[in-house]
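A single structure is presented below for examination.
Heads up, one of the protein chains got dropped from this complex, but the rest are sitting where they should.
As written, the chain order gives the labels A and B, with residue 1 at the start of each chain.
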Amino acid sequence: MKLTDALSGAALILLGLFMLWQSAQFPSFAGTAYGAAMLPRLLALGFVIGGALLVLRDIMARRHAGGPFVIFAPELRRVQGIAAMAAVLGNVAAQILLGPQLGYPLVSVLGLLVLFLVLRLPVWQATLLAIGATALCWWLFAVLLRVPLPRGLLEGII
Amino acid sequence: MTDFANSSRRGLLKGAAALAGAGLLPGFAWAADYPSRPLTMIVPWGAGGGTDATARMISALLERKLGQPVNVVNRTGGAGVVGHSAIATAPADGYTLGVVTVEIAMMHHMGLTQLTSEDYTPLGLMNADSPAVTVSANAGYADIGALIEAIKASEPGTFKASGTGQGGIWHLALVGWLKSLGLEANHVTWVPSEGSAPAMQDLIAGGVDIITVSLAETKAMVDAGRAVNLALMSTERAASHPDLPTLAEGGASDFALATWRGIGGPRDLPQDVAQMISTAVAEIAVDPEFTEFMDSRGFNVAYLDPEAHAQMMKDADAQMADAMTAAGLIRS
Partner (left out) sequence: MPVTDVLLQALMLVADPRVLITAFLAGAFGMFVGAMPGLTATMATALLVPMTFFMDPIPALAAIVAASGMAIFAGDIPGALLRIPGTPASAAYVEDSYRLAMKGQLNLALGTNLLVSCIGGLFGVFVLIAAAPMLAEFALRFTSYEYFWLAALGLSCAIFIASADPLKAGIALLIGLAMATVGLDPTTGVPRFTFGQVDLMAGVEFIPAMIGLFALAEVMRGVVRLNYGTPPPAMPKSDGALFRGVGGVIRRHPGNIVRGSLLGAVIGALPGAGADIAAWMSYAVSKRFSKTPEAYGTGHVEGLVDASAANNSAVGGAWIPALVFGIPGDSVTAIVIGVLYMKGMNPGPTVFIQNPQLIYAVFMIFILTTLMMVPLGWVAVKAARQVLRVPPRVLLPIVLSFCIVGAFAMTNSVFGIVVMLALGVLGWVLEENGFPVAPIILGLVLGGMFERMFMTSMIKSGGDLGAFFDRPIAAILGAAVLLIWGLAIFGAVRRMLAPKRPALQKADQ
């Protein structure tokens, strides 16, 4: 997704203003004029100035050129591109939302299966790879490195 | 590959069975055969620190006593809020325990969390360390009396002290001590640091004048002859430092305070489970393997049974509230 610099500049200005508004609520620190709000305010100022420079530069540059404000990468204009992106982000989101309840292994196998299928692997390969990759991660991290990956439904089984 | 597939499929079936079972038999089935699976020990502080090392030692011994692995999990950040929340919000089934540290008596006063010591099932206090008043070796104070005289004679803000972050336990130690001397809380400026090690560094480099951290944390620099412990903020001398006088002995007020670490679970652990763990914890507290380890790190073993542990946490809560009000740290 390509934005024009004018648009990203505007977004940065908004971010800066948001930070200014938030940091106004930080309590001041007894004894000095410098408190928790100091650096956030300076950074916010930086965002506003940087954003404004981007906007200006872009407007100067495109006085002649023109063109749309948002260009979706050509890859993302096709359904396959969107599906691939969605499958990747969906895998990550599923681990966040469902992982703690259903357990890492289950969510991982199902998620990877979908992703492999979206990437047009044959079903049997996709199934084997999804299970294999999950088992590998589980073995390396949960067993070898003792990372407390959620077991979820498989609690007490693996 | 096929092996993975098989075991996974079997796992799935068992998982479904377990789900059905859990739905039908809420909670009591496992109490008889607890622990039937690995336990988790949550540590609210980072790997390699004192709390972490203590927890790992206790876990290793607990593992032996309970016959199930006890995995140490570090949940760090937010000055202990993150880890303490994780312990309190874990299912109260005895499979998630944690190290509850003195910060639980402090964080809620600062409005960082709603959690208090009431949100845990105390299972036994393991350790309590009092801070020492420590100065740089070339500062030239003969004893604690000399330092106090110099502080009292100085303009407010001349002396700087450090040891931990703003509102941390060692900050409260300084404030409480100043108060007991009849001085203002900010008579000595507190310079927040990210822990005791950078504070020690700053002391030696000449950035601050006084450090109020535990003896274990000053040990290397004191042994190196770069820093000097003047007095211990405790009612009695430390076993590891029999020559170090307490504040009271030095004629410098009777203020005392300690940081502590105890084992706890989420609130309302089943009684038989809590009983089982606290018995094991009590045994660990006198296990020579544990006490030798604590000695080697310079930590003071101070066991309290669950009831006394609960009472101590309640008392500490009140003491911390006073100290934090004095320090002007409590926001309304």
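To be clear about the criterion, a residue touches a chain if its C-beta (ideal position, glycine included) is under 8 Å from a C-beta of that chain, and two chains touch if they have at least 3 such contacts.
Keep in mind it's a predicted model, so treat the numbers as computed, not measured.
Peer 1: Kindly state which of the options B:Arg75, B:His108 or B:Arg261 is in contact with the chain not pictured.
Peer 2: B:Arg75
Peer 1: Using the touch definition up top, pick the residue from A:Leu14, A:Leu39 or A:Val123 that touches the left-out chain.
Peer 2: A:Leu39
Peer 1: At which residues does chain A meet the chain that is not included here?
Peer 2: Within chain A, the residues that touch the unshown chain are 1-3, 5, 8, 12, 15, 19, 22-23, 26-27, 29, 31-36, 38-40, 43, 46-47, 50-51, 53-54, 57, 73-76, 78, 80-81, 83-85, 87-89, 91-93, 95-96, 99-100, 104, 108, 112, 115-116, 118-121, 129-130, 133-134, 136-137, 140-141, 145-150.
Peer 1: Name every residue on chain B in touch with the hidden partner chain.
Peer 2: So the residues of chain B touching the missing chain come out as 46-50, 52-53, 56-57, 60, 72-79, 81-82, 85-86, 110, 112-113, 157, 160, 165-168, 189-194, 197-198, 200-202, 204-208, 219-221, 223-226, 293, 296-298, 329.
Here, only the chains that are shown with their structure count from here on.
Peer 1: So in the complex, which bits of chain B are touching chain A?
Peer 2: Against chain A, chain B makes touches at 1, 4-5, 7-8, 11-12, 14-16, 18-19, 36-37, 40, 71, 73, 186, 189, 328, 331.
Peer 1: Tell me, which parts of chain A touch chain B in their complex?
Peer 2: 27, 30-31, 103, 105-106, 109, 127-128, 131-132, 134-135, 146, 148, 153-158
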